[in-house]
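For this view, one protein chain was removed and the others were kept in their places.
Chains here go by letter, A and B, matching the order in which they are written, and residues are numbered from 1 within each.
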Amino acid sequence: MKLIKKILRTIKSDRLLLAGCIGICILLFIVVAAPLITEYDAKLFGPDALVAPGDPAHPLGTNHLGQDIWSMLIYGTRTSLMVAVVASFISALLGIIIGGIAGFFGGWADRIISELINVFLMIPTLFLVLLIVAMFGSSILNIMIVIGLTSWPSNAKLMRAQALSLRERTFVKSAQAMGENRRQILMKYIIPNGVFPVVANTTVGMANAILLEASLSFLGLGDPTVISWGQMVYDGKQYLTSAWWIAAFGGVAICLTLLIFYMTGDGLNHVLNPKHGKAGE
Amino acid sequence: MSEQKKKAYIDIQDVSVFYPVKGGKLFAQGEKPIVKAVNGISLQMEKGEVLGLIGESGCGKSTLGRILVRLEEPTRGDVLIDGVSTHELIRKDPKKFRRMVQIVFQNPFDTFTPRDTIEKIMMRPLKIHNIGKDDQERHKMCVESLEAGGLRPAEDILRRYPHELSGGQLQRISILRSMLLNPTFIIADEPVSMLDVSVRADIINMLLELSREKNASVVFISHDIALTRYISDRIAVMYLGRIVEYGTADQVVKNPQHPYTQALISNCASIDPDEESAAIDIQGEPPTPINPGPGCFFAERCPHATQECLKKYPEYRDLGDGHIAACMHIGK
Partner (left out) sequence: MSETVLSIDNLCVTYKNRQKKVYAVKNASFSIEKGDAVGIVGESGSGKSTLAMALLRLLPARTAEVTGKADFLGRDLLTVDDKALADLRWKELSVVFQKAMSSFSPVHRIGEQIEDIYRVHTPNAQKGEAKERAVELLKLVNLGDRVWRLYPHELSGGMLQRVAIAMSLLFNPRLLIMDEATTALDVVTQGQLLNEIKHMEETLDMTRIMITHDMSVVAASCNKVVVMYAGDIVEVGPVKKVLKTPAHPYTQGLLGSFPSLKGETHALRAIPGSIPDLSQQYNECIFAPRCPHATEACRKARPEPVQVGEGWSSRCVLCGGGKA
């Protein structure tokens, strides 16, 4: 109870974070309550194609196949959030473990991992993703895994820096003198005390994952069997002059969601900054 | 260093730590700069003895402490505990070594991971070393230990997080936790220098009492000479990685022989306002221990230095009753 109160107070103390959190709550509500908000199945090809927005049955219009844009937006939220969560989870997990090992163990492990991070940071992620998707197919699962596998280096860099400074702290030395082995020190002392910057970075990573999925869809490499905002923009591209609404609403949804995640990330960064006092306990 | 080769309980044999200086000039010529943080320390300690290690910052006293608990590897030398090489022991049975040798750190506010409760923190060593048959028994051991250490109500303290406790309480917990493992060799690295004066005495007395109870040997590292004299049986004075003087606490503090010890003690302010401070002025400040020597390391600041001092590092001179000092001008 005390913890929840403390978290609530921390969220309230930062306006960006508060706005971001409210936004995320709305998104989550949409994800859960999708069937209640809209009467159409987004995948249903309706009889009325290219209805302009403002129609009583289709407030945001329909696309060239007669799908309801509003329903597509709502169901697209599911796809986007799933991509965001799964991809950034993979990325955070990899980043924390790899970065933690590099920073804590040091020596040759650190040298190899640091070089690997540099290599990954040098390669343009989009091309790497394009290559892999082209090779292994573009199912949504593949896309999520690929995004996760290519975006861990920034997390690893953060975690490595944390581990480097944490391993000199007295409580780590004390654990060592107590007889903890190195694996336990990494898991019980370094990682729990060093994850916060990674957590903050991960929310920004989620925004990037959504954007990347949208980019892939826009390039025609998205999963054609799911509804996604990127897919909507891709589909609407050719009707841009005659039916602007197909692409426009998807684009707006992407922008708004990115904004929400960036605000949360910035707010978290601000609140979890050690200079900001003892937050996050 | 003493002649009598009686088997001492703790036998520190010629321990050194050298670090290469990182960076520096790209095409540096000649001898590579090496920091000789600890430079050939040999000491013997009896069971239950308290040895004070004093010196200024950068003299290598804390590094020596970390070597003794093997948080750092010595470049050279070994420490025998009861005739057993710790070098061997930590390879063969690291947990046994950890149970035997414990350390109390300077900063009690940073000794515990901030995310765990005191209960979790105190139970950890018991779990690692398989002491107590279940968590219930371990919990009981923690409660007993805290109560014996004057931390009451123990149940309440166990539920707290480190940031909710005062420095004095945390340092007590740190000592009590170390004692749960029944160590026979304890290193206390400036254990009270970050605490308020009025609580220091309690911590010191508790440390002394518990180690006496277990008949453990203690190395007490400090820059506070009055305090070190109070708690130690013997004192070793370090300067730039070497021991310059060693003897009983009173020998070293009341009758210092090495010019460095004399300067150190004469500059130490006393709380007695009538005590005349005839501070011996030594020039400059301790240089860094990069490639020191070949002469006496203290020679360039020493008021009595001669040409001879710059040639060779002086041998230890026996001044009787185990009091020794490394200065060639003593007794002349």
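Simple rule for what comes next: a contact is a pair of C-beta atoms (placed from the backbone, for glycine too) under 8 Å apart; a residue touches a chain by one contact, two chains touch by 3 or more.
Remember, predicted model here, so these are calculated numbers, not experimental data.
S.K.: The complex has one chain that is not drawn here; which of the drawn chains does it touch?
M.R.: Across the whole assembly, the hidden chain touches B.
S.K.: Which of these touches the unseen chain: B:K47, B:K254 or B:K312?
M.R.: B:K254
S.K.: Which residue from B:R99, B:R124, B:R138 or B:R229 sits in contact with the chain not drawn here?
M.R.: From the options B:R99, B:R124, B:R138 or B:R229, the contact with the absent chain belongs to B:R229.
S.K.: Even though one chain is hidden, which residues of chain B still touch it in the full complex?
M.R.: Those residues of chain B that touch the unshown chain are 56-57, 166, 168, 196-205, 223, 225-227, 229-230, 253-254, 263-275, 277, 279, 281-282, 285-286.
Convention: only the chains that are shown with their structure count from here on.
S.K.: In the complex of these two chains, what residues of chain A are touching chain B?
M.R.: Chain A residues touching chain B: 169-171, 173-180, 188-189, 192-193, 278, 281.
S.K.: Where on chain B is chain A touching in the complex?
M.R.: Per the stated touch rule, the residues are 66, 69, 71, 94-95, 98-99, 101-103, 105-107, 110-115, 124-125, 128-129, 161, 163, 174, 177.
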